[in-house]
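The complex is shown incomplete by one protein chain, all other protein chains being positioned as in the whole.
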Amino acid sequence: MSSTATIVTLPDQATARLPKRNYLNNEDGLLSWLLTGDHKRIAMLYLISITFFFFIGGAFAGLIRLELLTPQPDLVAADTYNKFFTMHGIIMVFLFLVPSVPATIGNFLMPIMVGAKDLAFPKINLLSWYLYVLGGILLMAALVLGGVDTGWTFTTPLSTHYLNTHVITAALAIFVAGFSSIFTGLNFIVTIHRMRCPGMTWFRLPLFVWSNYAASLLMVLGTPVLAITLVLVLLERVFGIGVFDPTKGGDPLLFQHLFWFYSHPAVYIMILPGMGVISETISTFSRKRVFGYTAVAFSSVAIALFGFFVWAHHMFIMGISNYSALVFSLLTMLVAVPSAIKIFNWAFTLQKGSITFETPMLYSFGFMGLFTIGGVTGVFLGSLGMDIHLTETYFIVAHFHFVMVGGMLMAFLAGIHFWWPKMTGRMYPESLSKLAAVTTFIGFILTFMPQFILGYLGMPRRYHAYPPEYQVLNVLSTAGATVLGVGYMLPLLYLGWSLKYGAIAGDNPWQATGLEWQIQSPPLTENFIEIPIMDHEAYDYEWLEQKQKNEVTTVG
Amino acid sequence: MGISPVLWQFLVKWLHSSALFPVEASTIAPYTDALYFFLVSVSLVGLIFVTLLIFYFSVRYRRDKHPVAVQVEGSTILEATWTIIPLAIFLVVFVWGGLLYFRIYDPPPNAMNIYVVGKQWMWKAEHPGGQHEINALHIPVGQPVQLTMISQDVFHSFSIPDFRVKREVIPGRYSTVWFQATDPGTYHIFCTQYCGTLHSGMIGEVTAMTPADYKKWLDQSNSGMSLAQNGERLFASMGCNACHSGNAAARGPNLAGVYGSKVTLTDGSQVLVNDAYLRDAILNPSQHVTAGYAPIMPTYQGQISEDGLIDIVEFIKQLQSNYRIQQTFVTADSNQASPTTPSVGSNQDSVKP
Partner (left out) sequence: MDNTVATEHPHTHETAVHVEHEHIALPQHRHHFETVEQQREAGSFGMWLFLLTEIMFFGGLFFAYLLYRNWYYAAFASASETLSIQIGTANTAILITSGFFMALAVWAAEVRKKKMLVWTLILTTVFGVAFLGFKYDEYHAKWVEHHIPGAHFDIKDFVNPPINPQTHKPIEDPISPDMAQRTQIFFFLYFAMTGMHALHMIIGVGLLFWLIRRAARGDFSAGYVAPIENFGLYWHFVDIIWLFLYPLLYLINRHPMH
């Protein structure tokens, strides 16, 4: 399948320069960054903070896998191990996955994609970032003060009455970070509704915008429920009232319902923006409009809508009635369908295309394979009788890592590589990045495939020690994690390198459609000198060809 | 199951010997595994199909060989196809899974009951005959066994992977799961709901034995009182017999034979008297007042442990006459204790050992 063809078109490197005036050099000084209203600068601020927290969360993952090399609890004490997986989960879910694509790529690109000069509420955008940082600081405080060991799911009554770790600090941290998410979603929804440029109808929007719109609906409607749930946990922990305590008449299952009412839509908040990235990359690297644009757009919204009605599939064995279990299982099957539709639409976008295999495309292929596996194993879990055996085991761990890491994280990396030239004006080194992509793919499979088998064998999750017969699979998994770690370190290094030494990218190195590729790289602070008028469909490669034939020079 | 039992056994044994697959040690395990194999097959087919599509298109339409892309809008037929076929498969999976779920969570009427109390960080199993086990469970093969479980503190989850059963063990209410073991042997018990420091230490062993061995074990492990006998003792020491004496003018309803029957409450609703009802009535009596009685029963919340509640529930389950209650009734005047003669069919003690 190797092909030497590439669509990358760079300006003549001997004479090319970064544009004189762009959002990066428009103003100087730390305060100009810390008090900025420019969505692009805020996106970069987010990128730095998210990367920072990702590697902390990743370090915890490494420690977990290190402990699990042996069946005995011999590396760290039990409480310490419990803190490891709690911090890994909280950081990765709330400080990495939820904001990853929306707050970095979404913040940067979305206003440009709709033809606007900024998001609707730039100050609230900045506030979002500060809330995120505050949440992160609070969580780090909890860590430094001794850690928290509730698991990222904060199950009551364990978290309210039976632990004396820093639950309050951690819950406050997530409460604050939740508002960051709400404000981002709010900003996106208003921008998409009210600030599209002339001619930009809903169905001319890039699918990336549709996906982020759907995710924003979830952010805005679901996160407040998490907020109030955390408030109740805090109040119960501080005042001991008993709203979740059965000895005082409360119901611990109430917490489960409230918690999962947010946390299930949360997984769609995490994956939908990634799906949006894949639509963009598959289209660009096939030189073709996404197959079934309308179906993909509507399936994003369908996932968001259905996603609100399946939360109790996290509670099938917890004592909900058999009949309500049936209802939630049926709805879970329904919510799986739009994701399947997307996979097929993306696959058929390749048909009759003109395909090249640059790094974003490699990550996209990785996404399609791994997300398919993750998604079908979700169907395993949505099937009631099957779930009884599989729930609370490593099967679940494997399932969500396949969709979140094999899916979402791959999509995030695809997006970062795809839009890196636009955001920084520089290209990353292609061979090294291809190597990193392949490394992560191999490392990922080696890490998480054995965990499906462990799950069926019955190995429970969150176990510090395990029966010796599970060791071989655990060792394989840890070996894979090492490879995976290397795969994730590489982009950090070469992307950093490219900021100074990367090739000058020019406006449109990928020859892509989309408004963002018609302006300079990096963009001006105001994005457009004058607001564009959209007179063609999304992914209109014929329009692009016409334009390239007619144009003389493009400065931005 | 559509494939010959011999082939099936062979498949499962082969998988198990590779240490990649659990044994099937219960009657329900083959059903679970059948669904699993179906799901794995369907997933493999789907995955291979998608992978082949990607590979084929990538090779056939790579830029070297196909420099100009053909813009295709879409195809309603294809959209309909790959909506309907996955949906149909998912619905089949839904129905199959639902049936399996009901099979696993609806116990047969002849299941023998064992109580399990989970607490940080151990499992306590209590056989009706009074045998107590910690982190262990002895059961006979070929006999449906129902576990009635409750937690003393936080959420736990009782899992026997080789039987393919698992159920959350919740503070404040009973949860049940049943199974029937098929092969003598020992199998893992795990706690699968994170419950604090020694979550991974909350493990044990199920020992499935032939009925003869099981009987021997029961006799050997009997440490004295059965659960019901202990319950009878508690019933008296906590003063329950003062109101629930079985007399006509008693302040509390007659409990003989009440288990399994339907009673009418003061608000007119009818409830089935099962384990959960009895436990709840002891802890929250004001919500379970039988019609015709005053709401004067005090709550025993905080005064009795889950073990004690299990003992009393067992006692009431077995109660057929109030003879022994009235025997233990303490009264100042001997003529105020008027024992009724034991009811029909119980020449022996009304409480079984």
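Going in written order, the chains are labelled A and B, and every chain counts its residues from 1.
Note that in this section a contact is a pair of C-beta atoms (placed from the backbone, for glycine too) under 8 Å apart; a residue touches a chain by one contact, two chains touch by 3 or more.
Quick caveat: nothing in here was measured; it's all calculated off a predicted structure.
Asker: Would you mind spotting which of A:Ala43, A:Ala120 or A:Ile519 touches the chain that isn't drawn?
Answerer: Spelled out, the listed residue whose C-beta touches the missing chain is A:Ala120.
Asker: Identify the residue among A:Glu469, A:Glu526 or A:Glu542 that touches the chain left out of the display.
Answerer: Of the listed residues, the one touching the omitted chain is A:Glu526.
Asker: Looking at the whole complex, which of A:Thr15, A:Asn164, A:Thr201 or A:Ser431 touches the chain that is not displayed?
Answerer: Hidden-chain contact among the options goes to A:Thr201.
Asker: Of A:Gly250, A:Pro273, A:Pro509 or A:Pro522, which residue touches the hidden chain?
Answerer: Checking the options A:Gly250, A:Pro273, A:Pro509 or A:Pro522, the one contacting the hidden chain is A:Gly250.
Asker: For chain A, which residues reach the chain that was dropped from this view?
Answerer: Counting only chain A, the missing chain is touched by 111, 116-122, 182, 186-187, 189-191, 193-202, 220-225, 227-229, 231-232, 235, 239-243, 248-251, 254, 257-258, 526, 530-531, 533.
Asker: Touching residues of chain B against the unshown chain: what are they?
Answerer: 283-287, 295-299, 301
Here is the rule we go by: only the chains that are shown with their structure count from here on.
Asker: Note which residues of chain B are touching chain A in the complex, please.
Answerer: Per the touch definition, chain B meets chain A at residues 19-22, 31-32, 35-36, 39, 42-43, 46-47, 50-51, 53-55, 57-59, 61-64, 66-75, 78-79, 82-83, 86-87, 90-91, 93-94, 96-106, 120, 153-155, 157, 159, 161-162, 164-168, 170-173, 175, 188, 190-201, 203, 284, 301-302.
Asker: For the complex, give me every residue of chain A touching chain B.
Answerer: Residues 1, 3-7, 73, 78-79, 82, 149, 151, 153, 155, 157-158, 161-163, 246-247, 249, 251-253, 286-289, 291-295, 316-319, 322, 325-326, 329-330, 333-334, 336-337, 340-341, 343-345, 347-348, 350-357, 365, 368-369, 372-373, 376-377, 379-380, 382-389, 391-393, 453, 456-458, 460-467, 469, 472-473, 541-542 of chain A touch chain B in their complex.
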